[in-house]
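Then we have chain A:
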Amino acid sequence: MNHWIIAPIVLPALLAPFIIMVLRYHLDLQRIFSVAGTVGLVGIALTLTAQAAGGEIQVYELGNWPAPFGIVLVLDRLSALMVLLTSLLALAVVLYAMGSGWDKRGRHFHPLFQFQLMGVCGAFLTGDAFNLFVFFEVLLIASYGLMIHGGGPVRFKAGVQYVTYNLLGSTLFLFALGTLYSVTGTLNMADLALRVADLPTEDTALLRVGAVLLLLVFCIKAAVLPLHFWLPASYSLAPMPVAALFAIMTKVGAYSILRMYTLAFGPEVTITQGLAGDWLLPAALVTLAIGAVGILGTQHIARMVAFAAIASMGTLLIAVSLFTPQATAAALYYAVHSTLATGLMFLIADLVIERQGGRIDGMTPMPQSGLIAALYFIGAIALAGMPPLSGFVGKLLVMDAARDAGDFTAIWAVILVSSFITIVGLARAGSLIFWQSHDARHNTEPDPENEDKVIHLPPPEPMPGLTFSAVFGLVAGLIGLTLFAGPLMEYTSSMAEQLYTPQHYIDAVLKGGEQ
Partner candidate 1 sequence: MVEFWEIVIAFFLIVSGIFGFVGSFGMIKLKDPMSRLHAPTKATTLGVGGVLIASILHSLALEHRLSLHELLITLFLFLTAPVTALFIAKWHIHRHETPESLPDAGEDGKWATHAVQPNEDEPDQTAT
Partner candidate 2 sequence: MKLLRRVFPHPHLTILLTIVWVLLANAPSLNSVVFGLILGIVIPFITQPYWPDRPILRNWPMVVEYILVVLWDIVVANFTVARIILFKRDADRQPNWICIPLELRSPEAITVLAGTITMTPGTVSCDLSAKGHNLLVHCLDAPDPDAVRDEIKQRYERRLKEIFE
Partner candidate 3 sequence: MMDYAIHFTFACFGAAVMMCLWRIITADGVGTRVLALDTMVINTIALMVLYGLLLGTEIFFEAAMIIAMLGFVSTVAYARFMLRGNIIE
Partner candidate 4 sequence: MEALLASAVGVLTAAGIFLILRRRTFPVILGLSLLTYAVNAFLFATGRLALNAPPVLNKYADVPYTDPLPQALVLTAIVISFGMTAVIVMIALGAYLSSKDDRIDMKAHDSVDAAPGEDV
């Protein structure tokens, strides 16, 4: 019996209560265990990736109940990659959080962090629609805790909004699941796929409603316009390391769209035709545009990065919404890039905020800026999709994949114009924060009117070595992503191929049931 599949869920699920029970008052030990757990997760994820690389789809039947009746975990290339991505990002984030001392600005950072990982990994691995809901909730509730970690009135307020919006989303999820169950009588995704394919025509309307509601739920998670409103405030007001971790959460939405809309409601299924394609692409385009506009239109670095996250989701979803193997391969590559880049940029934003407050107004001086400015520059390049980093490659891939779409001119135009606005916005912010402040420091006396705006923040992080190694780790990830774009792209292509031949998945899951 191969138990590796469940390890990414069980490991954090055991670690977190252990930390709560035994290490509640020992921050140092918590840190050690948390990091060890995350490293372990990376190891597990690597193992899983290696197991999945061959193309075999592994099924884990929880409780030893056969497939459509019990819950199954399914490991294919895509889920393995997403778990790996999660663990890598998590490692960087946890190191950063320790180094910057964020984890001691409130209680229970590490347990919540582990639970969050559990939720995310579970969402990537599960093969059951309702179980997906449960893991969504796990990751959401942990994210609520992490988001308000550290407290403060504005953060709480943002927290209320975040929770409210997501509760609406969860409600919608239940409506969708109920509808799907009510029509098909199953919850297992593979079984759902089979039944959808054979559905009598009289039931199509209801099934379509269920399918589209599900899509909307995932779109909320993926921050597609006009369902993205939860993101800017919550990401920008969350502690930045947490926001960096949240970079993977939007990907959960994108992942789920890909999963459901290739497996059960795939492009060749006639009765769900036009549900995703018709509006998802325009929505993704608008998402990208609004994200880009937001980058230029904000006055705080955290909010800017939040909009950059939206923009990158826009690009990603453009590729997703094309629903072709080539585009999906591009989307997956871009997903990896955008996760790392967004995470990196949030961490950099934290470095800036800790020192300068994060306002993009050119008034607040930024001390010791050399290295951070360089890092910002790298992050901005990645986010804006400028060469030589993976953002550029990803953008090219997406544009190239879009070429076969009917309205590729619109796609290209939006991508390019958004890139332009992004570049202008990031350059503006960077020069105001890092360069203008030189001016402010050297040449002008502090403006008495703005005196009160200068925030006296706690001294910089106690362990800069850790913070910077986390940041450098992500930078290295981006560079690696660029250098090994070829092999990686091959791998994502094989993933896409696996996704677009859902029969293998269905066979693997349901054949397990006959044994």
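A word on the picks: all candidates are chains of the complex that A comes from, given by their letters.
Everything below uses one rule, namely that contacts are C-beta pairs under 8 Å (C-beta built on N, C-alpha and C of every residue); 3 or more make two chains touch, one makes a residue touch a chain; residues count from 1.
Because the structure is predicted, anything quoted here is derived from the model rather than measured.
Listed candidates 1, 2, 3 or 4 all sit in this complex, but the one touching chain A is 4. Listed in rising order, the residues of chain A touching candidate 4 in the complex are 130, 134, 137, 140-141, 144-145, 148, 151-161, 163-164, 167-168, 170-171, 174-175, 177-179, 181-182, 187, 233, 236-237, 299-300, 302-303, 353, 357-359, 455.
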